[in-house]
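A protein chain is absent from this complex, but the other protein chains hold their places.
Presenting subunit A:
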Amino acid sequence: MAHNLSTRDRLLSVIDDIEIISKEIIENLMAPKHQKTHDYLQLVDLLVLKDNELKQLLKLAAEQEKIYEKINALKEQVGKYDNEINQLQKHLKEAEQILSTAIFQAKQKLASIAKANENPVQSEELIKYAYRISASHAISAPNTWQQGDLRRPYPTDFETRQGFLGKTDLNMNGHGHNLQSQTSINDINRSNNSTVDSQAIPASATNQFSWFPSGELHMMSGHQSISLETNRSHKDASQDDASSDSSSSSSSDSQ
């Protein structure tokens, strides 16, 4: 059990013992004669023993102090090694992450290559297709497009009227004058892209049907003009404020 006590505890207990013994001696010295005991020799011997023990413990303490300094130096070195190990582990971890990301992406690319190889397409076909879909400015705006420009990636109402459908017999009746005056403006806008030749308007006979600018279809009956119900009149209310920038481009009368 004494081996597990720290040297400090042993030293302190020896000092306590010495104190007790010396107090005993002094009390014995000062006590009146009839109370004196004759254990002086024993007490003194004990004191000398304890003093020797104290000296030995102090030597041990000196040795332990040296060992303590060595331990501190080793602890410092261990701390440095710990730091180095942590750094290396961090680097390894980062490298592993980067590598695993790269492998994942490489696998994805290999899969898409395999998929592409299953259905090969000629590069010329792809280029032609690209030209076709970008010809009408439906993919991106023309370079000169600004906010407020009326051009849209889909055929607008105005352009449709300028086109073949707008120039048929159905529409010529009563509105030919208006339409022809706007043809020149339309030409400037659509010079590159128009597939409909707005000059080639078929000669129209007098017609019973006519379109009004508001979009309603009227039928002449005798001398009266009766408005016909079309799907358009239902849709108008919901699509009037349709954002002209959105690309719900499938219907021609989305305005």
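By our rule, contacts are C-beta pairs under 8 Å (C-beta built on N, C-alpha and C of every residue); 3 or more make two chains touch, one makes a residue touch a chain; residues count from 1.
Simple rule for what comes next: contacts and distances are computed from a predicted model.
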- line: Choosing from "Protein Dr1 like", "Mediator of RNA polymerase II transcription subunit 9", "Protein-serine/threonine kinase" or "Cytoplasmic tRNA 2-thiolation protein 1", the absent chain's UniProt record names it "Mediator of RNA polymerase II transcription subunit 9"
Statement: Checked against the full complex, the residue among A:Leu5, A:Leu110 or A:Leu126 that touches the missing chain is A:Leu5
Query: Given the contact definition stated above, which residue among A:Ile15, A:Ala102 or A:Leu126 touches the chain not shown here?
result: A:Ile15
Query: Which subunit A residues would touch the chain omitted from the figure, given the whole complex?
result: 3-8, 11-12, 15, 18-19, 22, 25-26, 29-30, 47-48, 51, 54, 58-71, 74-75, 77-78, 81-82, 84-85, 88-89, 92
